[in-house]
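Contents: one structure, followed by commentary.
Apart from one protein chain that is not included, each protein chain of the complex appears where it belongs.
Now for chain A:
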Amino acid sequence: MPAVSKGDGMRGLAVFISDIRNCKSKEAEIKRINKELANIRSKFKGDKALDGYSKKKYVCKLLFIFLLGHDIDFGHMEAVNLLSSNKYTEKQIGYLFISVLVNSNSELIRLINNAIKNDLSSRNPTFMCLALHCIANVGSREMAEAFASEIPRILVAGDTMDSVKQSAALCLLRLYKTSPDLVLMGEWTSRVVHLLNDQHMGVVTAAISLITCLSQKNPDEFKTCVSLAVSRLSRIVSSASTDLQDYTYYFVPAPWLSCKLLRLLQCYPPPEDGAVKGRLVECLETILNKAQEPPKSKKVQHSNAKNAILFEAISLIIHYDSEPNLLVRACNQLGQFLQHRETNLRYLALESMCTLASSEFSHEAVKTHIETVINALKTERDVSVRQRAADLLYAMCDRSNAKQIVAEMLSYLETADYSIREEMVLKVAILAEKYAVDYSWYVDTILNLIRIAGDYVSEEVWYRVIQIVINRDDVQGYAAKTVFEVLLHEPSKFGRWFGSVLLGRPLVQFNLLHSKFHLCSVPTRALLLSAYIKFINLFPETKATIQEVLRCDSQIRNSDVELQQRAVEYLKLSSIASTDVLATVLEEMPPFPERESSILAKLKKKKGPGAVSVTELDDSKREAGELNGGADRGPDTASTPSPSADLLGIRSAAPVGAAQTNAGSLLVDVFSDSGCSHFPFPLLPIHSLFVLLPICFHPCFVLGLSLHPCPVLWPPSSAPPSEDPAPPLSEADELLNKFVCKNNGVLFENQLLQIGIKSEYRQNLGRMYLFYGNKTSVQFASFSTTVSCPGELQLNVQSKPVEPLVEGGAQIQQVLNIECITDFCDAPLLNIKFSRYGGALQNLTLKLPVTINKFFQPTEMSSSDFFQRWKQLSQPQQEAQKIFKANHSMDTEVLKAKLLGLGTALLDNVDPNPENYVCAGVIQTKGQQIGCLLRLEPNAQAQMYRLTLRCSKDTVSKRLCELLAQQF
């Protein structure tokens, strides 16, 4: 029996706990528990009404049993009964039971809510706190529905006790996190912000958590908190260590509140008010200065609290990323911590430096610590510290140190903990790709990676490597050769094969491959079989040997269905198909369409949402670095510069044709450096040689038979390819002009794609239906369109994204909603991107036929009205006139149709000369109406026109005149 039993000891409970502890086995424990459960059940069901104390004791026992890990299916009602007890300790146990063992039984929730409601309105602070705690602990939707409006009231009421305010603030925070839709902003919000000024530090500490969360979601509504937070922080930072009494923690004034204030400020950009900002910078400087002062206590609690504030201040400095002076100081401070004897500080310094590395101001300063970090990776005893060191090396890597960092990471991989190997592999693969200055380095690095950590090289890495190598002709040669050499020099029976190399060259290669066959996994064997059938296609002399291999029992009767099927089918194919058929079936796969690096995606996924920001920073850094990297890219990709392209230019795929013509002619002499180059080998085309990569890789590549994409492995990326929109087509203006006087028709057509348009306009609004038709039989992938308006704020065009896949022969539709804000000249641009499977990215830009005249409202008027208005518009800039030669038929009906199509009213009997045409209309924009009058005077003899426009706005006259001059 324990000696300890404070407050209201429950003897029965203590006996029971002690019994459980004395149980020698799990079985004995369960037996004892079942006995107790039976006892409690009988008490609860008994005729005699239990008194409050017994009820409390039994509920407490049930709770204990539950916390031991056993299921409890009764006692809830008794616990709810305790809630309405007047005795504090009974109520308290009731609430504890409910908080730990919430049951979704709705009847029960209603009863619980009732009890809570009573306690909230009891005006007894202790009861109110218990009730608020229960709401916060359960935090269910039902509770939010019942209390979300009540709690803000309690929080800001003038007569609420401090302790209740604290509970109410945190209770509301919990409800806001679980059911934000139920917590409505209201007049209480501004009063909550002012809790930052509360004189009770406990209230401020509790309220600031709520305020921070609300500010993150509604920054504008809460932005007054910035100056309040700065002044509160400044008061704390400048206070002496004893000023704050019990809120001073080991000589550090209010560390929790200080950190929360600094955290709140991280929800906002630097303060705009100079005075506030000055005060804040002063605070940050004071915090940095204090770090250099001798400690006021030797206790670790003192230094922890002090450093907690320091790290939070550094986070804020990094968040602002605008004070180079502070950033460099922060970096120096972290540099000191990197060598601190406290492991915790080394860990945190590495972590914090990771974010610092992405700031342009401090990136260089971080890089100066590279040796220390590498040393940490090698010597730290704690795997979590080593992991942080690896993270930091990854973050500080750039072109200047990539080789060193990748080499260090590779050498660390040899001994790295299993828990972090996979992530390390991903990182090495990404860095190698991102900062590859020459391909041999890239290939060597990746091969090393495989050699060192083959088991941890995930499929994504493989696929990515294959993708890169296939799409880059200039890497292929080196890659194939190197892989071949790796195979060759592997400690196996290779010497004797070398002899036969001299006899039958393709056979040598085949035999080399086949000698490894039995060592390979099933998927790899499947790939090898596919490679064999390609051998037959390319080198008929190998046919007999390979057929024999395929025919042997271990292949054709293999217990693995996939292998067996391949063996049977390839054998059959090789014996019955003609050379032509074989060549067609086994034609080379086209290059891969560009897509986001799958390994980068995997790393993001692996790191979870919290760490994505780091990789996003990477991306932005990469965009910046791309400018330097451009020169390293091959000439074929340099012509399509794109800010987010991979270094190796994967995203800007090589032209389709180029790769195909290369397929046959690109032969790589694998032996040229092995001292055998004087033998005239008929060498394998590159794609066959690539089979030599010793582990399974992308089946589409080797498996020439499956010419369709493999959707499981290569889900077509739905993200639009990131390449800058192409400049508008040269014929874009011409296409646009076709639509000035009509609303429907085919806007564009080439051999792949047809774009049809239907549109209608009313007032200043328009709706346009775009129909994209795939004229080919092949699917378009990553189909995306973007509309951009060159003029600022003149047109507002809204559209929904289109489906990323357009099947062969299919048509998809897109609706654009258009609003004319003011008059405009330039038509919006429509950019369309898509890739055909295996083809290059199609990127074309057209002008959308939205012209100012689309917003015409026809205006009928009499002759006298017309001339009166004509005279009113007599300022020289209001008129635009053009004399031009007729380009089309001058037939009256055609002209009338065009003028009506223009959108104006065609006025009869206005012009004294019946040959002339006169039109009137009003252009509706969002802000104004622009009256327009038009006169067109044809001269049939000279085949000329004179066009005159008078509008209430000069720019409109000019633009209409330009547009119309093309129409007749």
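FYI, a contact is a pair of C-beta atoms (placed from the backbone, for glycine too) under 8 Å apart; a residue touches a chain by one contact, two chains touch by 3 or more; residues count from 1.
Basically, contacts and distances are computed from a predicted model.
According to its UniProt record, the chain left out of view corresponds to "AP complex subunit sigma" among "Nuclear RNA export factor 1", "AP complex subunit sigma", "Transmembrane channel-like protein" or "Serine palmitoyltransferase 1". In the complete complex, the hidden chain is touched by one of A:Gly12, A:Pro125, A:Gly756 or A:Gly931, namely A:Pro125. Residue in contact with the omitted chain (choice from A:Ala79, A:Cys171, A:Leu571 or A:Ile832): A:Cys171.
The chain that is not drawn here is touched, among residues A:Asp382, A:Glu414, A:Glu541 or A:Glu731, by A:Asp382.
For the chain left out of this panel, the touching residue among A:Glu312, A:Asp823 or A:Glu879 is A:Glu312. Seen across the whole complex, the unshown chain contacts chain A at 2, 4-8, 14, 17-18, 21, 53, 60, 63-64, 67, 69, 86-89, 92-93, 96, 100, 102, 124-126, 132-133, 136-140, 161, 163, 166-167, 170-171, 173-174, 177-178, 201-202, 205-206, 209, 246-247, 249, 254-257, 259, 263, 301, 304-305, 307-308, 311-312, 343-344, 346-348, 381-382, 384-385, 387, 608-611.
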